[in-house]
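Shown here: the complex without one of its protein chains, the others still in place.
Take a look at subunit A:
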Amino acid sequence: MAVAYVKKRDGSLEELGRTEVIMNCLDPAWIEKINVAYQFEMVQLLVFHVYDVDTRYHNLPVKIVTRQSWSLTIKLHNKNGHASLRNLGTITVHAEETIASRNAVEIKFRCSHLDNKDLFSKSDPFLRISRIVESGGSVPICKTEVVNNNLNPIWKPLTLTMQQFGSKDNPLIIECFDFNSSGNHVLIGKLQKSVVDLEKLHKEKMGVNFILPPSRHRAHEKVLKGQLFVDGFSEKKLYSFLDYISSGFELNFMAAVDFTASNGNPRSRDSLHYIDPTGRLNAYQQAIMEVGEVIQFYDSDRRFPAWGFGGRTYDGSVSHCFNLNGSASGFEVEGIEGIMAAYASALHNVALAGPTLFGQVINTAAEIAGRALSCNNSKYFVLLIITDGVLTDLQETKDALVRASDLPLSVLIVGVGGADFQQMEILDADNGQRLESSTGRIATRDIVQFVPMREVHGGQISIVQALLEELPGQFLMYMRSRDIKPLDANAAPLVPPDQGHPYPIDKSSEYRISHEA
(Lines give C-alpha, C1' and ligand atoms only; values in the text may rest on other atoms or scores of the structure.)
Protein backbone atom coordinates (compact mmCIF):
# COMPACT_ATOMS: atom_id res chain seq x y z
CA MET A 1 0.00 0.00 0.00
CA ALA A 2 1.23 3.51 -0.64
CA VAL A 3 0.40 6.52 1.48
CA ALA A 4 0.85 10.08 0.21
CA TYR A 5 1.71 12.88 2.61
CA VAL A 6 2.32 16.57 2.12
CA LYS A 7 5.30 17.89 4.03
CA LYS A 8 4.39 21.10 5.77
CA ARG A 9 6.65 24.02 6.50
CA ASP A 10 7.50 22.77 9.95
CA GLY A 11 8.54 19.40 8.61
CA SER A 12 5.52 17.48 9.82
CA LEU A 13 3.69 15.19 7.47
CA GLU A 14 0.01 15.39 6.82
CA GLU A 15 -1.65 12.44 5.16
CA LEU A 16 -3.37 13.17 1.88
CA GLY A 17 -4.66 9.72 1.14
CA ARG A 18 -3.74 6.11 0.69
CA THR A 19 -4.09 3.47 -1.94
CA GLU A 20 -5.65 0.09 -1.48
CA VAL A 21 -3.57 -2.88 -0.32
CA ILE A 22 -2.41 -5.24 -3.02
CA MET A 23 -1.52 -8.59 -1.59
CA ASN A 24 1.49 -10.66 -2.41
CA CYS A 25 2.84 -8.62 -5.25
CA LEU A 26 6.23 -7.11 -5.93
CA ASP A 27 5.05 -4.86 -8.77
CA PRO A 28 1.82 -3.45 -7.48
CA ALA A 29 -0.17 -1.12 -9.68
CA TRP A 30 -2.67 0.59 -7.46
CA ILE A 31 -6.05 1.73 -8.70
CA GLU A 32 -7.00 4.14 -5.96
CA LYS A 33 -6.37 7.78 -6.89
CA ILE A 34 -5.44 10.46 -4.40
CA ASN A 35 -6.67 14.01 -4.95
CA VAL A 36 -4.33 16.88 -4.19
CA ALA A 37 -5.33 20.50 -4.50
CA TYR A 38 -2.72 22.16 -6.71
CA GLN A 39 -1.58 25.50 -5.42
CA PHE A 40 0.61 27.47 -7.78
CA GLU A 41 1.88 29.81 -5.11
CA MET A 42 3.53 27.13 -2.96
CA VAL A 43 6.07 24.43 -3.51
CA GLN A 44 4.17 21.40 -2.33
CA LEU A 45 6.49 18.65 -1.12
CA LEU A 46 4.93 15.24 -1.40
CA VAL A 47 6.27 12.26 0.48
CA PHE A 48 5.28 8.75 -0.49
CA HIS A 49 5.57 5.88 1.93
CA VAL A 50 5.26 2.37 0.62
CA TYR A 51 4.19 -0.05 3.28
CA ASP A 52 4.42 -3.74 3.45
CA VAL A 53 2.46 -5.55 6.07
CA ASP A 54 5.55 -6.10 8.14
CA THR A 55 8.15 -3.57 7.18
CA ARG A 56 8.30 -0.02 5.93
CA TYR A 57 10.24 1.69 3.19
CA HIS A 58 9.93 5.24 2.12
CA ASN A 59 11.50 7.60 -0.31
CA LEU A 60 12.77 11.11 -0.29
CA PRO A 61 10.49 14.11 -0.67
CA VAL A 62 9.43 14.48 -4.24
CA LYS A 63 8.79 17.87 -5.68
CA ILE A 64 5.87 18.07 -8.01
CA VAL A 65 7.28 19.34 -11.24
CA THR A 66 4.84 19.48 -14.03
CA ARG A 67 6.50 17.38 -16.63
CA GLN A 68 5.42 16.57 -20.13
CA SER A 69 4.65 12.97 -19.31
CA TRP A 70 3.01 13.83 -15.99
CA SER A 71 4.89 10.89 -14.51
CA LEU A 72 7.76 10.60 -12.15
CA THR A 73 9.65 7.48 -11.21
CA ILE A 74 11.85 7.54 -8.14
CA LYS A 75 13.93 5.06 -6.25
CA LEU A 76 12.77 4.11 -2.82
CA HIS A 77 15.05 4.80 0.09
CA ASN A 78 14.96 3.35 3.55
CA LYS A 79 13.96 5.21 6.65
CA ASN A 80 17.19 7.08 7.07
CA GLY A 81 17.08 8.53 3.63
CA HIS A 82 20.01 6.56 2.33
CA ALA A 83 19.70 4.17 -0.53
CA SER A 84 20.29 0.86 1.12
CA LEU A 85 22.56 -1.80 -0.23
CA ARG A 86 19.57 -3.79 -1.30
CA ASN A 87 17.66 -2.39 -4.20
CA LEU A 88 14.43 -1.32 -2.58
CA GLY A 89 12.64 -0.77 -5.84
CA THR A 90 11.08 2.29 -7.37
CA ILE A 91 7.73 4.01 -7.20
CA THR A 92 6.15 5.66 -10.21
CA VAL A 93 3.83 8.52 -9.56
CA HIS A 94 1.53 9.59 -12.30
CA ALA A 95 -0.34 12.85 -11.90
CA GLU A 96 -3.13 14.31 -13.91
CA GLU A 97 -5.35 17.26 -13.47
CA THR A 98 -8.87 16.36 -12.51
CA ILE A 99 -11.22 17.25 -15.34
CA ALA A 100 -13.58 19.12 -13.06
CA SER A 101 -11.25 22.06 -12.69
CA ARG A 102 -11.56 22.86 -16.38
CA ASN A 103 -15.27 23.35 -16.08
CA ALA A 104 -16.88 26.72 -16.37
CA VAL A 105 -20.44 27.89 -16.78
CA GLU A 106 -21.69 30.78 -18.85
CA ILE A 107 -24.86 32.33 -17.45
CA LYS A 108 -27.14 35.03 -18.89
CA PHE A 109 -28.98 36.88 -16.17
CA ARG A 110 -32.04 39.08 -16.45
CA CYS A 111 -34.15 40.87 -13.86
CA SER A 112 -37.63 42.29 -13.79
CA HIS A 113 -39.51 44.78 -11.63
CA LEU A 114 -36.47 45.99 -9.73
CA ASP A 115 -37.03 48.70 -7.14
CA ASN A 116 -36.09 52.22 -8.11
CA LYS A 117 -33.32 53.62 -5.97
CA ASP A 118 -32.50 56.75 -7.99
CA LEU A 119 -34.34 60.03 -7.46
CA PHE A 120 -34.68 61.50 -10.92
CA SER A 121 -34.14 58.46 -13.07
CA LYS A 122 -34.25 54.71 -12.76
CA SER A 123 -31.81 52.44 -11.01
CA ASP A 124 -28.57 51.45 -12.74
CA PRO A 125 -28.42 47.82 -11.71
CA PHE A 126 -25.58 45.33 -11.68
CA LEU A 127 -25.20 41.92 -10.07
CA ARG A 128 -22.45 40.78 -7.74
CA ILE A 129 -21.93 37.08 -7.08
CA SER A 130 -20.15 35.91 -3.94
CA ARG A 131 -19.15 32.58 -2.57
CA ILE A 132 -19.75 31.62 1.04
CA VAL A 133 -16.52 30.62 2.74
CA GLU A 134 -16.03 28.29 5.65
CA SER A 135 -15.64 31.08 8.17
CA GLY A 136 -19.19 32.17 7.37
CA GLY A 137 -18.39 35.31 5.43
CA SER A 138 -18.58 35.69 1.70
CA VAL A 139 -16.01 36.45 -0.95
CA PRO A 140 -17.10 38.23 -4.16
CA ILE A 141 -16.14 36.23 -7.21
CA CYS A 142 -17.51 38.28 -10.06
CA LYS A 143 -19.75 41.12 -11.18
CA THR A 144 -21.79 41.93 -14.24
CA GLU A 145 -21.49 45.19 -16.12
CA VAL A 146 -23.79 48.08 -15.19
CA VAL A 147 -26.99 48.61 -17.17
CA ASN A 148 -28.07 52.22 -16.97
CA ASN A 149 -31.50 53.48 -16.14
CA ASN A 150 -33.33 50.20 -16.38
CA LEU A 151 -35.51 48.29 -13.94
CA ASN A 152 -35.67 45.25 -16.24
CA PRO A 153 -32.05 44.81 -17.15
CA ILE A 154 -30.49 42.17 -19.36
CA TRP A 155 -26.79 41.62 -18.76
CA LYS A 156 -24.12 40.18 -21.01
CA PRO A 157 -23.27 36.52 -20.34
CA LEU A 158 -21.11 35.95 -17.29
CA THR A 159 -18.49 33.22 -17.13
CA LEU A 160 -17.86 31.50 -13.80
CA THR A 161 -15.08 28.95 -13.49
CA MET A 162 -15.21 25.98 -11.18
CA GLN A 163 -12.22 27.46 -9.41
CA GLN A 164 -14.38 30.43 -8.54
CA PHE A 165 -17.53 28.73 -7.35
CA GLY A 166 -16.00 25.57 -5.91
CA SER A 167 -18.66 23.03 -6.56
CA LYS A 168 -22.01 23.25 -8.26
CA ASP A 169 -23.77 22.75 -4.97
CA ASN A 170 -21.98 25.52 -3.13
CA PRO A 171 -24.41 28.25 -2.14
CA LEU A 172 -23.73 31.52 -3.94
CA ILE A 173 -24.98 34.90 -2.83
CA ILE A 174 -26.32 37.00 -5.69
CA GLU A 175 -26.80 40.67 -4.89
CA CYS A 176 -28.29 43.33 -7.11
CA PHE A 177 -26.97 46.85 -6.54
CA ASP A 178 -27.83 50.24 -7.94
CA PHE A 179 -24.59 51.73 -9.27
CA ASN A 180 -23.59 55.16 -8.01
CA SER A 181 -20.54 56.91 -9.36
CA SER A 182 -19.68 57.99 -5.85
CA GLY A 183 -18.98 54.37 -5.06
CA ASN A 184 -21.81 54.01 -2.58
CA HIS A 185 -23.87 51.46 -4.40
CA VAL A 186 -27.27 50.79 -2.91
CA LEU A 187 -28.46 47.25 -2.41
CA ILE A 188 -31.65 46.56 -4.33
CA GLY A 189 -32.02 42.95 -3.23
CA LYS A 190 -30.20 39.70 -2.70
CA LEU A 191 -30.78 35.98 -2.86
CA GLN A 192 -28.90 32.74 -2.38
CA LYS A 193 -28.66 30.05 -5.05
CA SER A 194 -26.15 27.41 -6.06
CA VAL A 195 -25.04 26.76 -9.63
CA VAL A 196 -27.32 23.73 -9.67
CA ASP A 197 -30.24 25.94 -8.59
CA LEU A 198 -29.44 28.40 -11.37
CA GLU A 199 -29.42 25.59 -13.89
CA LYS A 200 -32.85 24.56 -12.68
CA LEU A 201 -34.14 28.12 -12.98
CA HIS A 202 -32.97 28.16 -16.56
CA LYS A 203 -34.63 24.87 -17.42
CA GLU A 204 -37.92 25.74 -15.79
CA LYS A 205 -37.82 29.32 -17.06
CA MET A 206 -38.85 30.45 -13.62
CA GLY A 207 -37.92 33.58 -11.79
CA VAL A 208 -36.89 33.89 -8.14
CA ASN A 209 -37.69 36.91 -5.95
CA PHE A 210 -35.06 39.09 -4.39
CA ILE A 211 -35.03 39.62 -0.65
CA LEU A 212 -34.06 42.62 1.43
CA PRO A 213 -32.31 41.50 4.60
CA PRO A 214 -33.50 42.81 7.98
CA SER A 215 -32.32 46.34 8.76
CA ARG A 216 -32.71 49.05 11.35
CA HIS A 217 -36.20 49.85 10.16
CA ARG A 218 -37.43 46.35 9.74
CA ALA A 219 -36.88 43.33 11.95
CA HIS A 220 -37.56 40.66 9.37
CA GLU A 221 -36.54 40.25 5.79
CA LYS A 222 -38.79 41.51 3.04
CA VAL A 223 -39.60 39.63 -0.15
CA LEU A 224 -39.44 41.99 -3.11
CA LYS A 225 -41.33 42.12 -6.36
CA GLY A 226 -38.08 42.13 -8.28
CA GLN A 227 -37.14 38.79 -9.78
CA LEU A 228 -34.04 37.16 -11.22
CA PHE A 229 -34.20 35.01 -14.35
CA VAL A 230 -31.59 32.78 -15.92
CA ASP A 231 -32.05 33.20 -19.67
CA GLY A 232 -28.97 31.26 -20.64
CA PHE A 233 -26.95 28.54 -18.99
CA SER A 234 -24.23 26.59 -20.73
CA GLU A 235 -21.22 24.64 -19.55
CA LYS A 236 -17.85 25.22 -21.11
CA LYS A 237 -14.41 23.79 -20.75
CA LEU A 238 -11.49 26.15 -20.47
CA TYR A 239 -7.88 25.20 -20.69
CA SER A 240 -6.29 25.49 -17.27
CA PHE A 241 -2.96 26.91 -16.22
CA LEU A 242 -1.53 23.42 -15.89
CA ASP A 243 -2.70 22.54 -19.38
CA TYR A 244 -0.45 25.27 -20.72
CA ILE A 245 2.50 24.54 -18.46
CA SER A 246 2.54 20.82 -19.13
CA SER A 247 2.40 21.45 -22.85
CA GLY A 248 5.60 23.44 -22.69
CA PHE A 249 4.68 26.99 -21.72
CA GLU A 250 7.23 28.62 -19.44
CA LEU A 251 7.38 31.31 -16.85
CA ASN A 252 10.59 33.35 -17.11
CA PHE A 253 11.68 34.89 -13.86
CA MET A 254 13.45 38.29 -13.61
CA ALA A 255 14.45 40.15 -10.45
CA ALA A 256 15.23 43.78 -9.60
CA VAL A 257 16.66 44.94 -6.27
CA ASP A 258 16.44 48.38 -4.70
CA PHE A 259 19.85 49.94 -4.03
CA THR A 260 18.67 53.27 -2.71
CA ALA A 261 20.26 54.83 0.32
CA SER A 262 17.08 54.63 2.39
CA ASN A 263 17.83 50.95 2.97
CA GLY A 264 20.66 51.92 5.27
CA ASN A 265 24.36 51.16 5.13
CA PRO A 266 24.67 47.42 4.43
CA ARG A 267 27.37 47.10 7.04
CA SER A 268 25.02 48.20 9.78
CA ARG A 269 22.80 45.65 11.47
CA ASP A 270 19.74 47.84 11.02
CA SER A 271 20.12 47.99 7.28
CA LEU A 272 17.58 46.16 5.17
CA HIS A 273 20.57 45.01 3.14
CA TYR A 274 22.51 43.63 6.11
CA ILE A 275 23.94 40.21 5.34
CA ASP A 276 23.81 38.30 8.60
CA PRO A 277 26.86 36.08 9.10
CA THR A 278 24.73 33.60 11.01
CA GLY A 279 22.91 32.93 7.80
CA ARG A 280 19.58 34.50 8.66
CA LEU A 281 18.17 35.91 5.46
CA ASN A 282 17.40 39.60 5.20
CA ALA A 283 14.14 40.81 3.69
CA TYR A 284 15.57 41.03 0.19
CA GLN A 285 17.07 37.55 0.31
CA GLN A 286 13.87 36.16 1.71
CA ALA A 287 11.73 37.62 -1.03
CA ILE A 288 14.08 36.43 -3.77
CA MET A 289 14.31 32.96 -2.29
CA GLU A 290 10.63 32.42 -1.68
CA VAL A 291 9.35 33.73 -4.99
CA GLY A 292 12.19 32.35 -7.04
CA GLU A 293 11.86 28.98 -5.39
CA VAL A 294 8.35 28.55 -6.77
CA ILE A 295 8.85 30.07 -10.20
CA GLN A 296 12.14 28.38 -10.95
CA PHE A 297 10.34 25.12 -11.59
CA TYR A 298 8.46 26.71 -14.43
CA ASP A 299 11.56 28.16 -16.09
CA SER A 300 13.38 25.63 -18.22
CA ASP A 301 16.84 27.12 -18.52
CA ARG A 302 17.10 28.63 -15.02
CA ARG A 303 18.88 31.66 -16.40
CA PHE A 304 17.40 34.71 -14.73
CA PRO A 305 17.96 38.36 -15.63
CA ALA A 306 18.79 40.26 -12.45
CA TRP A 307 19.16 44.01 -12.06
CA GLY A 308 19.64 46.61 -9.37
CA PHE A 309 18.33 50.16 -9.43
CA GLY A 310 19.13 53.36 -7.59
CA GLY A 311 22.77 52.52 -6.97
CA ARG A 312 26.03 54.17 -7.91
CA THR A 313 28.07 51.74 -9.95
CA TYR A 314 31.79 51.54 -10.54
CA ASP A 315 31.85 54.40 -13.03
CA GLY A 316 30.45 56.77 -10.46
CA SER A 317 27.06 57.44 -11.99
CA VAL A 318 23.73 56.39 -10.56
CA SER A 319 22.04 53.73 -12.61
CA HIS A 320 18.38 52.78 -12.53
CA CYS A 321 18.93 49.47 -14.23
CA PHE A 322 22.36 47.93 -13.76
CA ASN A 323 23.25 44.26 -14.07
CA LEU A 324 23.30 42.71 -10.64
CA ASN A 325 26.14 40.42 -11.62
CA GLY A 326 28.32 43.40 -12.29
CA SER A 327 28.97 42.29 -15.84
CA ALA A 328 28.99 44.81 -18.63
CA SER A 329 27.45 42.52 -21.21
CA GLY A 330 25.05 39.99 -19.79
CA PHE A 331 22.29 40.51 -17.27
CA GLU A 332 21.58 36.86 -16.61
CA VAL A 333 22.63 34.74 -13.66
CA GLU A 334 22.32 31.02 -13.16
CA GLY A 335 19.69 29.81 -10.74
CA ILE A 336 18.33 31.37 -7.59
CA GLU A 337 21.72 30.85 -5.99
CA GLY A 338 23.16 32.92 -8.80
CA ILE A 339 20.85 35.80 -7.92
CA MET A 340 21.79 35.55 -4.25
CA ALA A 341 25.49 35.54 -5.08
CA ALA A 342 25.19 38.47 -7.47
CA TYR A 343 23.20 40.39 -4.87
CA ALA A 344 25.78 39.79 -2.17
CA SER A 345 28.66 40.85 -4.34
CA ALA A 346 26.79 43.86 -5.67
CA LEU A 347 26.44 45.11 -2.11
CA HIS A 348 30.23 45.38 -2.00
CA ASN A 349 30.65 46.99 -5.39
CA VAL A 350 27.70 49.33 -5.63
CA ALA A 351 27.12 52.36 -3.42
CA LEU A 352 23.56 52.97 -2.34
CA ALA A 353 22.17 56.14 -3.84
CA GLY A 354 18.73 57.06 -5.11
CA PRO A 355 16.03 58.09 -5.99
CA THR A 356 13.63 55.17 -6.27
CA LEU A 357 12.65 54.82 -9.91
CA PHE A 358 11.08 51.71 -11.43
CA GLY A 359 10.53 52.98 -14.96
CA GLN A 360 13.77 51.77 -16.50
CA VAL A 361 13.64 48.29 -15.03
CA ILE A 362 10.06 47.82 -16.17
CA ASN A 363 10.89 49.06 -19.66
CA THR A 364 13.84 46.68 -19.90
CA ALA A 365 11.74 43.74 -18.77
CA ALA A 366 8.99 44.75 -21.20
CA GLU A 367 11.44 44.86 -24.06
CA ILE A 368 12.64 41.35 -23.27
CA ALA A 369 9.06 40.10 -23.17
CA GLY A 370 8.23 41.91 -26.38
CA ARG A 371 11.20 40.57 -28.28
CA ALA A 372 10.45 37.03 -27.18
CA LEU A 373 7.09 37.31 -28.93
CA SER A 374 8.80 37.06 -32.28
CA CYS A 375 10.09 33.61 -31.44
CA ASN A 376 7.02 32.07 -29.96
CA ASN A 377 4.17 32.98 -27.69
CA SER A 378 4.70 30.28 -25.11
CA LYS A 379 6.80 32.33 -22.74
CA TYR A 380 5.37 34.44 -19.97
CA PHE A 381 7.59 36.77 -18.00
CA VAL A 382 7.49 37.56 -14.30
CA LEU A 383 9.41 40.55 -12.95
CA LEU A 384 9.96 40.68 -9.19
CA ILE A 385 10.81 44.15 -7.84
CA ILE A 386 11.89 44.37 -4.21
CA THR A 387 11.93 47.87 -2.82
CA ASP A 388 12.01 49.60 0.54
CA GLY A 389 10.70 52.91 -0.45
CA VAL A 390 8.15 55.03 -2.07
CA LEU A 391 8.43 55.76 -5.76
CA THR A 392 9.66 59.10 -6.95
CA ASP A 393 8.42 58.69 -10.48
CA LEU A 394 4.86 57.47 -10.05
CA GLN A 395 3.75 58.80 -13.46
CA GLU A 396 6.78 57.39 -15.27
CA THR A 397 6.21 54.02 -13.65
CA LYS A 398 2.55 54.17 -14.64
CA ASP A 399 3.62 54.97 -18.21
CA ALA A 400 5.96 51.99 -18.28
CA LEU A 401 3.31 49.70 -16.81
CA VAL A 402 0.67 50.86 -19.28
CA ARG A 403 3.03 50.22 -22.17
CA ALA A 404 3.78 46.77 -20.77
CA SER A 405 0.16 45.88 -20.04
CA ASP A 406 -0.42 44.26 -23.41
CA LEU A 407 2.65 42.02 -23.12
CA PRO A 408 3.03 38.56 -21.60
CA LEU A 409 4.43 40.08 -18.42
CA SER A 410 3.43 40.35 -14.78
CA VAL A 411 5.13 42.64 -12.28
CA LEU A 412 5.29 41.52 -8.65
CA ILE A 413 6.34 44.21 -6.19
CA VAL A 414 7.40 43.44 -2.63
CA GLY A 415 7.66 46.32 -0.20
CA VAL A 416 10.18 45.75 2.59
CA GLY A 417 10.78 47.87 5.64
CA GLY A 418 8.42 50.24 7.34
CA ALA A 419 7.61 52.85 4.69
CA ASP A 420 4.06 53.89 3.87
CA PHE A 421 3.28 52.04 0.69
CA GLN A 422 -0.10 53.54 0.01
CA GLN A 423 1.12 54.92 -3.32
CA MET A 424 2.08 51.43 -4.44
CA GLU A 425 -1.44 50.21 -3.90
CA ILE A 426 -2.47 52.53 -6.73
CA LEU A 427 -0.28 50.56 -9.11
CA ASP A 428 -1.97 47.33 -8.12
CA ALA A 429 -5.34 47.97 -9.68
CA ASP A 430 -7.16 45.34 -7.63
CA ASN A 431 -9.52 47.81 -6.05
CA GLY A 432 -8.60 50.95 -7.90
CA GLN A 433 -8.80 52.38 -11.36
CA ARG A 434 -7.10 51.20 -14.51
CA LEU A 435 -3.70 52.83 -14.82
CA GLU A 436 -3.49 55.80 -17.17
CA SER A 437 -0.32 56.98 -18.85
CA SER A 438 0.62 60.57 -19.52
CA THR A 439 -0.23 60.12 -23.20
CA GLY A 440 -3.81 59.13 -22.47
CA ARG A 441 -3.31 55.44 -22.97
CA ILE A 442 -4.98 53.17 -20.45
CA ALA A 443 -3.63 49.84 -19.23
CA THR A 444 -5.05 46.92 -21.16
CA ARG A 445 -4.95 44.72 -18.09
CA ASP A 446 -3.78 44.74 -14.50
CA ILE A 447 -0.30 43.27 -14.52
CA VAL A 448 0.84 44.38 -11.07
CA GLN A 449 0.60 42.62 -7.75
CA PHE A 450 1.92 44.46 -4.72
CA VAL A 451 2.41 43.07 -1.23
CA PRO A 452 4.11 44.78 1.72
CA MET A 453 6.23 42.22 3.48
CA ARG A 454 5.26 43.23 6.98
CA GLU A 455 1.62 42.49 6.30
CA VAL A 456 2.22 38.81 5.88
CA HIS A 457 4.80 38.21 8.55
CA GLY A 458 3.35 36.07 11.27
CA GLY A 459 0.28 35.45 9.20
CA GLN A 460 -0.84 32.11 7.96
CA ILE A 461 0.06 32.78 4.37
CA SER A 462 3.56 33.56 3.28
CA ILE A 463 4.48 36.54 1.19
CA VAL A 464 4.91 34.26 -1.74
CA GLN A 465 1.34 33.08 -1.59
CA ALA A 466 -0.02 36.60 -1.45
CA LEU A 467 2.08 37.65 -4.42
CA LEU A 468 1.69 34.62 -6.61
CA GLU A 469 -2.00 33.97 -6.14
CA GLU A 470 -2.97 36.20 -9.02
CA LEU A 471 -0.30 35.00 -11.38
CA PRO A 472 -2.06 32.03 -13.00
CA GLY A 473 -5.09 34.28 -13.52
CA GLN A 474 -3.04 36.99 -15.21
CA PHE A 475 -1.33 34.37 -17.36
CA LEU A 476 -4.64 32.82 -18.39
CA MET A 477 -6.20 36.18 -19.12
CA TYR A 478 -3.42 36.98 -21.56
CA MET A 479 -3.50 33.58 -23.27
CA ARG A 480 -7.28 33.26 -23.49
CA SER A 481 -7.82 36.75 -24.83
CA ARG A 482 -5.54 35.99 -27.74
CA ASP A 483 -6.91 32.50 -28.19
CA ILE A 484 -3.45 31.04 -27.57
CA LYS A 485 -3.89 27.37 -26.80
CA PRO A 486 -1.59 24.86 -25.10
CA LEU A 487 1.06 23.67 -27.53
CA ASP A 488 -0.21 20.25 -28.40
CA ALA A 489 -3.87 21.13 -28.52
CA ASN A 490 -5.05 20.05 -31.92
CA ALA A 491 -8.69 19.68 -31.02
CA ALA A 492 -11.20 22.41 -31.74
CA PRO A 493 -10.86 25.37 -29.43
CA LEU A 494 -12.60 24.82 -26.15
CA VAL A 495 -13.62 28.46 -25.98
CA PRO A 496 -14.44 30.26 -29.21
CA PRO A 497 -12.42 33.44 -29.70
CA ASP A 498 -13.91 36.15 -27.57
CA GLN A 499 -16.18 38.53 -29.32
CA GLY A 500 -16.09 41.18 -26.70
CA HIS A 501 -13.25 43.02 -25.07
CA PRO A 502 -10.74 40.33 -24.24
CA TYR A 503 -9.98 41.60 -20.80
CA PRO A 504 -13.48 41.71 -19.39
CA ILE A 505 -14.28 45.25 -18.54
CA ASP A 506 -14.42 44.56 -14.89
CA LYS A 507 -15.88 47.82 -13.82
CA SER A 508 -15.60 46.34 -10.38
CA SER A 509 -12.17 47.81 -10.43
CA GLU A 510 -13.84 51.17 -10.39
CA TYR A 511 -16.35 50.31 -7.75
CA ARG A 512 -16.06 50.48 -4.09
CA ILE A 513 -19.07 48.69 -2.80
CA SER A 514 -20.35 49.96 0.49
CA HIS A 515 -21.30 47.16 2.78
CA GLU A 516 -24.95 47.32 3.60
CA ALA A 517 -25.88 46.78 7.19
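In the analysis below, a residue touches a chain if its C-beta (ideal position, glycine included) is under 8 Å from a C-beta of that chain, and two chains touch if they have at least 3 such contacts; residues count from 1.
Assume contacts and distances are computed from a predicted model.
This figure omits one chain of the complex; the name its UniProt record holds, of "C2 domain-containing protein", "Presenilin", "Phosphatidate cytidylyltransferase" or "AP complex subunit beta", is "C2 domain-containing protein". In the complete complex, the hidden chain is touched by one of A:245, A:372, A:416 or A:453, namely A:372. Among A:149, A:167, A:209 or A:327, only A:149 touches the chain left out of the display. Here one chain is not drawn; of A:163, A:252, A:285 or A:360, the residue touching it is A:252. Touch with the hidden chain on the side of subunit A covers residues 145-149, 156, 252, 301, 303, 332, 367-368, 370-376, 379, 406, 434, 436, 439-445, 481-482, 499-503, 505, 507.
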